[in-house]
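Here is the structure we will look at, set down as structure tokens.
Here the complex is missing a single protein chain, while all its other protein chains stay put.
Labels A and B are assigned to the chains in the order they are written; within every chain, residues are numbered from 1.
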Amino acid sequence: MQSNAALEYDYSVAKLFTYTTILFGFLGMLIGTLIAAQLAFPELNYLMGEYGTFSRLRPLHTNIVVYGFTVSGVFATFYYSAQRVLKVSMAESKFLMFVGKLQFVLYVILALAMVVSLLMGFSSSKEYAEMEWPLDVLTVLVWVLWGVAMFGLIGIRREKSLYISLWYFIACFLGVAMLYLFNNMEVPTYLASGGLGNIMHSVSMYAGTNDALVQWWWGHNAVAFVFTVPIIAMIYYFLPKESGQAIYSYKLSLLSFWGLMFVYLWAGSHHLLWSTVPDWMQSMGSIFSVVLILPSWGSAINMLLTMKGEWNQLTENPLIKFMVLASTFYMLSTLEGPIQAIKSVNAIAHFTDWIPGHVHDGVLGWVAFMIMASLFHMAPRMYKREIYSKKLMEAQFWLQITAVVLYFTSMWIAGITQGMMWRAVDEYGNLMYSFIDTVAVLNPYYTIRALAGVLYLTGFLMFAYNMYKTMTISRKLEVEPQFRSPMA
Amino acid sequence: MDIRELQGYASFFMTIFLVVILYSYIVYLYKSEKKGEKDYEKYGNIALDDEITSTPIEHNPKSQSEKKELNK
Partner (left out) sequence: MFHWLEKNPFFFAVGVFVVIAFAGLIEILPNFAEASRPVVGLKPYTVLELAGKNIYKKDHCIACHSQLIRPFKAETDRYGQYSLSGEYAYDRPFLWGSKRTGPDLHRVGNYRTTDWHENHMWDPKSVVPQSIMPAYKHQFTNIADIETAYAEAVTVKNIFGTPYGDEFQPTKEAWEAYRPTVLAEAKAIADDMKNKDVKEAVANGQIPEIVAMIAYLNRLK
């Protein structure tokens, strides 16, 4: 079958994206920790003049974490695992290699332009779609290149059947492409007004309520197709590979895939409950959010059952710990989300800190854990060295778990407290609290959250250090490990 | 018939249609495996046995020719 005996998987593009994952992960979490601390200690707003206020930094935090850290992680794991499940090397096609590297270069330019332009204040003010139109054009280019690489690799594959991970990568590619294009339809004012004003500025194609619908159709599904779908792609490959256990049920994975694809898109309007969008859409969003538990748990249970009879690995291998915990947090946040989408719960939860709390148990507990575990798994194979320190990894695990628990518990309490105080009335039916009362009461929770941020960031630094040492001075490996990643 | 009504019908029938497809899919998967016609779980091994030198679960007949084209 194999004509060229020296043929090997080529990880050069995967390595490049590994570096940006670590870099942007650190940067995004650093800014996140800073803005968390600003809410507890407002003096921290004045570190960098107008560029250091909470409001300017908040979109920077979200964008770096979504488009810098997570998307880099998705690309890195894609360029690693897609070759392997298709049994074809990037080195076999000069064209695909070129596309991959070009994609990386453009991606880095885009990411830097994003950081600078958001700091300068060029923002469309649509959440998670803040980048202005010239950057949107570049984003489309990067994304198309990824598509070319993806379908190019699939085109020359040796394995006829696509593995589960690839379904999810394909869905990520298509879903983000469709949603991003529709949500970022905007008219550059410079071009439409005969060259007046700033070239970066644009207006949305949609107005008011329509804009809100499209935005949250995107906003929610950015969560679906960036924070969920490609991360499921990772766990379907890396958990079986690291544990040496084939996936518990291929059939179940098929069903939950198609279920997830169908249901997820409907749920976007749960961000707009009690707003001015038509009632039937709000109800639709609410109902489908609850239905969404089924396919989400389908995947998560499939993961946990994969470990059936092999639970001893949980104590022996910290990487398994990371992955099992990630899928547990996936279950938790996919249960929490639908609860918040119930209209009466949403009336209290919306606009409060419970929402960032929910996002972060998903992102810190599920997305970041899974990306870090995947990179740890990839490192010995890409660099042909064992992982530098198991002890450090264990310590990182416990530190970050503590951080996540502190984060979401404090935000749950903060959110519900504030939601209840906003609506509290005295015996005559008058509002009991002025708005500032409901802010002042949150201070202890904001302090705990800032502490959680510091812990998580410290854990991430330990991860980065461990990865760096693995790449450079760790003990060399003679043969590629088959399943369990070797670590010192 | 205005667009709202059309929307309602489209939504209703498309949902029914997709649900029927999905459920017949489930039934088909489990039935054909029970009868021994198909083995789906073998595809789970794609992730485990993923060396470039290992034998594909199902060989892709197109791979050689297309590979040559892309390498030109």
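Points to keep in mind about this one:
Definition applied: a contact is a pair of C-beta atoms (placed from the backbone, for glycine too) under 8 Å apart; a residue touches a chain by one contact, two chains touch by 3 or more.
Keep in mind the model is a prediction, meaning the values are calculated, not measured.
When the full complex is examined, the chain removed from view is found to touch A, B.
Of the candidate positions A:A113, A:V144 or A:L162, contact with the unshown chain belongs to A:L162.
The chain that is not drawn here is touched, among residues A:A14, A:L39 or A:L406, by A:L39.
Contacts to the hidden chain, counted on chain B, fall at residues 3-4, 6-7, 10-11, 14, 18, 25, 28-29, 38, 40, 43, 58. The set of chain A residues touching the chain not shown comprises 38-39, 42, 45-46, 49-50, 53-56, 58-59, 121-127, 151, 154, 160-162, 167, 170-171, 174-175, 178, 182, 187, 189-190, 192-198, 201, 203-215, 217, 254, 258, 261-262, 264-266, 268-269, 271, 274-278, 281, 284, 347, 350-353, 355-356, 422-425, 430-431, 435-436, 439-440.
As a working rule, only the chains that are shown with their structure count from here on.
Here the spacing of chain A and chain B, counted between their Cα centres, is 26 Å.
Across the complex, chain B meets chain A through its residues 18, 22, 25-26, 29-30, 33, 40-41, 43-48, 50-61, 63, 66-67, 70-71. Those residues of chain A lying in contact with chain B across their complex are 1-2, 7-9, 83-85, 87-89, 92-96, 152, 155-161, 163-165, 236-237, 240-241, 244, 246-247, 249-251, 254-255, 258-259, 262, 480, 483.
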